[in-house]
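Here it is: the structure, laid out below.
So, subunit A:
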Amino acid sequence: MSNPFQVQVAERTASTAAIRLEAKDVSIFYGDKEAVKKVGVSFRSNTVNALIGPSGCGKTTFLRAINRMHDLTPGARVTGQLMLDGINLYGSDVDPVDVRRRIGMVFQKPNPFPTMSIYDNVAAGLKLAGETNKSKLDGVVEKSLRGAALWEEVKDRLKAPGASLSGGQQQRLCIARALSVDPEILLMDEPTSALDPQSTARIEDLMESLKEQVTIVIVTHNMQQASRVSDTTSFFLLGDLIEHSPTAQMFTNPKDQRTEAYISGKFG
Partner candidate 1 sequence: MTTDVKRPRSMTSAADTTFKNIIISLASLVLVAVFLYGVVLIAGGFPAFAREGFGFIFGLDWNPGTEKFQALPFIAGSFLTGFGALIIAVPLSVAAALFIVEYAPKWLAVPVGYMIEMLAAIPSVVYGLWGIFVLIPAVRSFQSWLVGVTGLDWTPTGIGLMSAILVLAVMVIPYVCAIARDVIQLVPNDQREAAYALGATKWEVIRYGILPYARAGILGGVILGLGRAIGETLAVTMVIGNASEIAKNLFSSTATMSSLIASQFGEAGGVQLNALIALGFLLLVFSVIVNLIARVVITKLTPVGTRL
Partner candidate 2 sequence: MKKLILASALLTASMVSAQQVSNITGSGASFPFPLYTEMFNAYKTQAGVSVNYASKGSGGGKRDIINRAVDFAGSDAPFSAAEAKDAPAEVSFVPMALGAVVPTYNIPGLTTKLKFTGALLADIYLGKVKKWNDAPIAALNKNVKLPDLNITPVYRSDGSGTTSIFVDYLAKVSTDWAATVSKGPQSSVKFPVGVGGPQNAGVAGLVRQTPGGIGYVEVTYAKANKLEYGLVRNKTGKFVDGGDLKEVAAASDAEILPANGIDSITNSSIGYPISGYTWILLYKDQKYGNRTKAQAQALVDLVQWMLSSKGQEFHDKLDYGRIDGQAAKVANRILAGVNYGGEAIK
């Protein structure tokens, strides 16, 4: 099985390329409707990259294209190239399962697996992929929960159902779950929109430490959040990428008038 994607995997740590993820002319269609239009953007290793824009601007659509979630949406189609370390994720010999293994995702609403305990939620990714070594699983569960800053709160009740946690804890559980399979990229789709301010703050703190391990792409509605957590910000409007700049620059000195109008709250 000659899978260029997997060959690359072995070499990637040695890669010196700072750019991990790159979109070239990416368009996404739902049927005939072009939801994302010829987007070109790149994200560097170990950064937090925010995608902002008004509802329906295509930012979530773009995010979900990165780990090929659209493969499951009937009628959805992605054109152009999305490259991870120079390999096109939509290449004909790339298995979407491998893509998703390397590019994790955290969703808008906390979605722990309903029938599983806290432990099983975190271990699911490995366990269901066939990992049976108990001590290895234990190690991964602890590491991931620590990574998601949840370990101290749940270490005494790992067998409790995942759904028994509070909303903010559930979302961190979902982050731990995503971390358990050791992804290189973590996609976050408005991960705090369903949470209270305190939980939001915890997760924002978490992102800061997470970028040591992963490259984060986050969709957010909240411009303060984008300015607080991200290194770069991309502004989407009606399917077009209007502007992609370092966050500090975007919020102090936007290049495009529409960006300025949006971040100053003129529409949205």
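Please note the rule applied: contacts are C-beta pairs under 8 Å (C-beta built on N, C-alpha and C of every residue); 3 or more make two chains touch, one makes a residue touch a chain; residues count from 1.
How these were chosen: all candidates are chains of the complex that A comes from, given by their letters.
Model, not experiment: these values are computed from the prediction.
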Single touching candidate for subunit A, where 1 or 2 all sit in one complex: 1
Contact set on subunit A toward candidate 1 in their complex: 1, 6, 9-10, 13, 95-98, 101-102, 129-130, 182, 184, 213
